[in-house]
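My questions all concern the structure below.
Only a single protein chain was left out; the remaining protein chains are all shown in position.
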Amino acid sequence: MEPIGLAVVGAGYWGPNLVRTAQATPQLRLEWLCDLDEERARGVLGPYTTVRATGSYEQVLADPAVRAVAIATPAGTHFDLVRAAIEAGKHVLVEKPLTPSGDESAKLVELADAAGVVLMCDHTYCYTPAVRKIRELVRGGEIGDVQFVDSVRINLGLVQPDVDVLWDLAPHDLSILDFVLPEDVRPVAVAAHGSDPINAGHACVAYLTIWLSSGSMAHVHVNWLSPTKIRTTVLGGSRRTIVWDDLNPQQRVAVYDRGVDLTPAASLGPEERRAALISYRVGDVQVPALPEHEALRGVMTEFAAAIAEGRPALTDGRAGLRVVRLLEAAGRSVAAGGARIEIGGEQ
Amino acid sequence: MEPIGLAVVGAGYWGPNLVRTAQATPQLRLEWLCDLDEERARGVLGPYTTVRATGSYEQVLADPAVRAVAIATPAGTHFDLVRAAIEAGKHVLVEKPLTPSGDESAKLVELADAAGVVLMCDHTYCYTPAVRKIRELVRGGEIGDVQFVDSVRINLGLVQPDVDVLWDLAPHDLSILDFVLPEDVRPVAVAAHGSDPINAGHACVAYLTIWLSSGSMAHVHVNWLSPTKIRTTVLGGSRRTIVWDDLNPQQRVAVYDRGVDLTPAASLGPEERRAALISYRVGDVQVPALPEHEALRGVMTEFAAAIAEGRPALTDGRAGLRVVRLLEAAGRSVAAGGARIEIGGEQ
Amino acid sequence: MEPIGLAVVGAGYWGPNLVRTAQATPQLRLEWLCDLDEERARGVLGPYTTVRATGSYEQVLADPAVRAVAIATPAGTHFDLVRAAIEAGKHVLVEKPLTPSGDESAKLVELADAAGVVLMCDHTYCYTPAVRKIRELVRGGEIGDVQFVDSVRINLGLVQPDVDVLWDLAPHDLSILDFVLPEDVRPVAVAAHGSDPINAGHACVAYLTIWLSSGSMAHVHVNWLSPTKIRTTVLGGSRRTIVWDDLNPQQRVAVYDRGVDLTPAASLGPEERRAALISYRVGDVQVPALPEHEALRGVMTEFAAAIAEGRPALTDGRAGLRVVRLLEAAGRSVAAGGARIEIGGEQ
Partner (left out) sequence: MEPIGLAVVGAGYWGPNLVRTAQATPQLRLEWLCDLDEERARGVLGPYTTVRATGSYEQVLADPAVRAVAIATPAGTHFDLVRAAIEAGKHVLVEKPLTPSGDESAKLVELADAAGVVLMCDHTYCYTPAVRKIRELVRGGEIGDVQFVDSVRINLGLVQPDVDVLWDLAPHDLSILDFVLPEDVRPVAVAAHGSDPINAGHACVAYLTIWLSSGSMAHVHVNWLSPTKIRTTVLGGSRRTIVWDDLNPQQRVAVYDRGVDLTPAASLGPEERRAALISYRVGDVQVPALPEHEALRGVMTEFAAAIAEGRPALTDGRAGLRVVRLLEAAGRSVAAGGARIEIGGEQ
């Protein structure tokens, strides 16, 4: 099959990674790297390339060899760039967040549906072998009911001028949550607290509590100010618990057959029942073998496959919209001093 | 100097540790181990001891050789036992929490003051070499202003029939916070979320957000259901950041000279200012050598010294009261769905 | 059954641990702590004990209530003390090494046999849950044939005035090896290199290579001068590999189903065969749940059981003798510049 002609838009922080992986994906044919600063685009491509640089997005959209665009520009520009691409009949891969607004994100989903093009969000982590394995374990019932989720993503990060730490880092955690939780376990409300101790103009440390439709709770801690890196997610289940430590390449995912059991007993009074029926399981830990492959390669392959097969991508616009709705609600909660905000059913 | 006659009250989970360390403290003379179940007390003492077991608290309080008691009974019994001891003119060391009620705790503080006896809380962690070093670093100004505190204490814990995870585990974090923060940085409000996914009758997972008088935020995550243990506290400062990993005996405390700086510049517009003046320091990490000694030995020595010198203990009844006030407020917040609760000035 | 009367001999570094665990073992009745320095013995027992201190070994051996002794004195004194105890009809538990001489150790084994008393070596590590599990895995065939063993035991240790690092630390590794390897896989030769970079008078760093009867090799690295602690043993097997990291309490033993396979193929030439038939297995890792109990408690229980049942202890005098023979051969190799020294069959 003919490779799909692609243009990458944005030669900043993430764009070069899209350029590199697109070139390594046989199903794609990289035609352009586009950036307002054409020199920067040229610099990213380097002196040995046959790929063309341009400063004109119009030129890219007008090129019939370009069937798809991959957009890695600041979030504030996503709505206009994605809409223009859809209107030009191009398939779109876009960095997280889809846009900074739920309503605008919903609009893009709608436009892409109407135009019959693929709208995919680059929720990169969902394409890591670790997260794929976690999804398989959770959705396959291996861990039982999800009892709690705790996700920590902290490190000395780039304090962004235009977005706070929630919008910068939490999309990772929220897109992973969206990806791995069973279809019928959905966020129903959030509360969030943020703090700006360095007077950066917006939150640099934030905590997000999410109530799930199943009655359990998920929690996310994102922090730009920690000099030590932690990227750990614990998914506690009724049967097993998953610990994902993304900074431990020798043991990213561990499945613990240890836990607390509480056997219901109809015949006992409530107090006795609890005392009597809590027991501890001290079982083995299993560390599944994970294949080694780069997540972004998986993103590119899925984008190409969704286009070729005319189907929604695994992390489609709707997934991106759900993440944006959560972030919006979290922002409202921070503004309201941590109040609980319900997630609307409109997603 | 004559050793101080001591009775340990409670031969359950923690009592045996008090018995062991009291016996190893030359400034104390262990006279009794008292438990309602005298057999259990006898069992704890073992077959080789000269220490006496008793089932009668009255007998202990009536013994003039007993100048002090160390109480390790369930929290619900603390008020009556401590009051009786104070009224009998005994000095008191009591397990955390001081009592389950702020008002009762305040009452005990008042009674001890009036009676002129030492009332000390066994905030054991405050006597670890790690926490002493952290206090020294924070109060000595080594880390600059405290910008954030994040404390995680999770493991497969004993699900308690009578207390939730906040009352069980958070006293550790809150007493440490009380101990290490500068005197003028105090909690002003809390919000807390709890979750009971195993239907134990009270929260098994809880998150606590604490607003400090300095404007920064502290956060505590306590969890009984995690099959893997994490006990990590990060104290971010304007000059340095402390990472305390209590499960890493080879490197419990690390001081990072890495961080984000934001230099204020009056002459720039707000947006420019931020972009221009955020910079990253990538400095060395220092791991201070810590002496090796058991924290509970330090508790016993401090208790004896406070009695001998007629002064408040480092972790006195007031410290215990402050912790209880925070826990009470956290409980109210959980009940109110995570609402922010102000901490009264009555402490 | 009546508890077995026991005397502990030696109140130095290890003796207090024997005293503590003996007191916690219902099958034993601790009668004496004996040390040439009676004051030291009294200090170890503390002010609350009913156990007697003495400076006279004769008094201990003459006491008919004493049926067994546990000896924790310097290695140079073991021969005389153990012989005297055997001659007095006492059962003996003795610290490693059994004695500093193979011939003397053999003599003690012979004497104990003749007297019909238990002679047991305190190879403490063999009674840890980790080593018991490893023995079970290795001897049960779980890992297949043992292909290599690598053991590292380094830390900032007490530089001993009278023994080198091989005699001080390697008994741990060698007794473990003796304990876990299948009965038919035995050391046949050793070579050792030692180094004394601080001019302590004997080796402070040493490497020991052991050829096994199966054709594979074991290697031990012991080092007193390392400021960081490492205690890791890898047992590579044809089916699985065990990694034991004794400093990782959350994951001491891990069983890797990963390895290199080499399928023999009669029909190929030697070069082709190798290239063609090496393949890699990337399987899961299993971390078995281990019970939590103190190894020295297991030593005491086994000592009591061996006495009660009139059978050799799991780590009997013969095991101690085998370890001493290896250490002697290693010493000869060091003296001969690392020459390979055969292990005699006299063990």
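As written, the chain order gives the labels A, B and C, with residue 1 at the start of each chain.
The working rule: a contact is a pair of C-beta atoms (placed from the backbone, for glycine too) under 8 Å apart; a residue touches a chain by one contact, two chains touch by 3 or more.
Just so you know, these numbers come straight off a predicted model, no measurement behind them.
Although it is not drawn, the missing chain touches A, B, C when the whole complex is taken into account.
Contact with the undisplayed chain is limited, among A:4, A:51, A:98 or A:339, to A:51. Residue-wise, the contact with the chain that is not shown comes from C:260, picked out of C:260, C:308 or C:335. Screening C:76, C:201, C:249 or C:344 for touch with the missing chain picks out C:201.
Considering the full assembly, C:159 is the residue among C:24, C:84, C:115 or C:159 that touches the omitted chain.
Where chain C meets the omitted chain, the residues involved are 145, 147-148, 150, 152, 154, 156, 159, 161, 191, 193, 195, 197-201, 204-205, 207, 209, 215-217, 219, 221, 223-228, 230, 232, 234, 236, 238, 241, 243, 254, 256, 258-262, 264, 270-271, 274-275, 278, 280, 285, 337-340.
One chain is missing from the display, and on chain B it is touched by residues 251, 254, 257-258, 282-289. Touching residues on chain A toward the chain that is not drawn are 23-24, 30, 46-51, 228-229, 247, 249-250.
We take it that only the chains that are shown with their structure count from here on.
Homomeric contact chain B/chain C: same residue numbering on both sides for over half of the interface positions. Chain B and chain C have Cα centroids separated by 41 Å. In whole angstrom, the spacing between the mean C-alpha positions of chain A and chain C is 52. Shown for chain B are the residues in touch with two or more other chains, namely 228.
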